[in-house]
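Missing here is one protein chain; the remaining ones are kept as they sit in the complex.
So, chain A:
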Amino acid sequence: MIMAHSSFLDVSGAEKSFGAVTVLGGVDLRVAQGEFVSLLGPSGCGKTTLLRAVAGLLGLDRGTVKLDGEDITAKPPHRRDVGVVFQNYALFPHLTVAENVAFGLKARRRAAAETREAVTQFLELVHLSALADRSVRALSGGQQQRVAVARALAVRPKLLLLDEPFSALDRKLRETMQIDLRRLLRELGTTSVFVTHDQDEALTMSDRIAVMNRGAIEQFDAPEAIYRRPATAFALEFVGLSTMLAGTVTAQDGTTVAVDTAFGPLRAHGNFVPGAKVLLAVRPERIKVEPAGDFAFAARLRDAVFQGSKVQLHFEAAEGDRLMVETADLPHGVPAPGTELKLGWAVADTLIYPAPAS
């Protein structure tokens, strides 16, 4: 992981409204040189808007954008040196594959020999040399996507922005393209900001993930940290599988609180006053069946889903609250629904959040 000592891209206090709708409410984002950062969030949370503001395709109401130490807030897009791979690729339909890749170099009046060389090199990097003279209209979705990447990278931009570049591709192709793109960007050392609403994509590709919700970044951290310690209930729900239990704090003892839930009393590390309404969650794979853990309680199995390498167990409490467990370790085979099993986990694995005011 790369630590953001000095930030290469520095967005601070970015605000943008369309009429009465606030789309960005003071976003700060600092990305280090060579880093690959994902903006992860649900549809309509402002990812594209933030990306367009960084590219200069949209003016901010307030806030600044700095790149490589220079304030580019007022600069037009063609003088920013920020490349973009658009969601629909936006390839030039009247040009061939090679002409699309050459476009930026020609626009920057690079020497003809240099342009030719860069086009050859980047077509090779995305494995499209054989299609150089094809019209881009005659390409498959995956090929178009690679032309868009080669076109954006051929001018060697300081920063590359990608807006859901894989959303139009099928799952299998998407996975190989993710690996290819990540390797290419690492080889070139290109600083990149990648927009997605697919958590798996963000988890596998990113150095750091910024979880966005309603025009604000809720957590910005390494994938593992986000998965292990989601900063907010939203981040927890959006990244990884989990079930939430509503509860009320009954007692506080130092750094630990006792919480009353539908599954009985549970404990978590946190600082809440007795009587506070909270949400508890545990990652399904952290829960042990028939454990020798910190504490254990009995729960009735409602459903067991066999998934090959693991089994998903769904438990239901009397009030309808649920708990999901994923385990590969069932010595007596998959238990039948209705069985009572003992569950337990380490107190440190209990995630606790204030319940949203309803």
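Criterion: a contact is a pair of C-beta atoms (placed from the backbone, for glycine too) under 8 Å apart; a residue touches a chain by one contact, two chains touch by 3 or more; residues count from 1.
Everything that follows uses one rule, which is that contacts and distances are computed from a predicted model.
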Next on the checklist: Please identify the absent chain by the protein name in its UniProt record; candidates are "Aldehyde dehydrogenase", "histidine kinase", "Fe-S cluster assembly protein SufD" or "Putative spermidine/putrescine transport system permease protein".
Outcome noted: "Putative spermidine/putrescine transport system permease protein"
Next on the checklist: Out of A:28, A:68 or A:81, which residue would touch the omitted chain in the full complex?
Outcome noted: A:81
Item to check | Full-complex contact with the absent chain, from A:155, A:212, A:259 or A:287 | outcome: A:155
Next on the checklist: What does the interface between chain A and the hidden chain look like in terms of residue numbers?
Outcome noted: 55-57, 76-84, 86, 88, 90-95, 99, 103-104, 106-108, 151-152, 155, 157
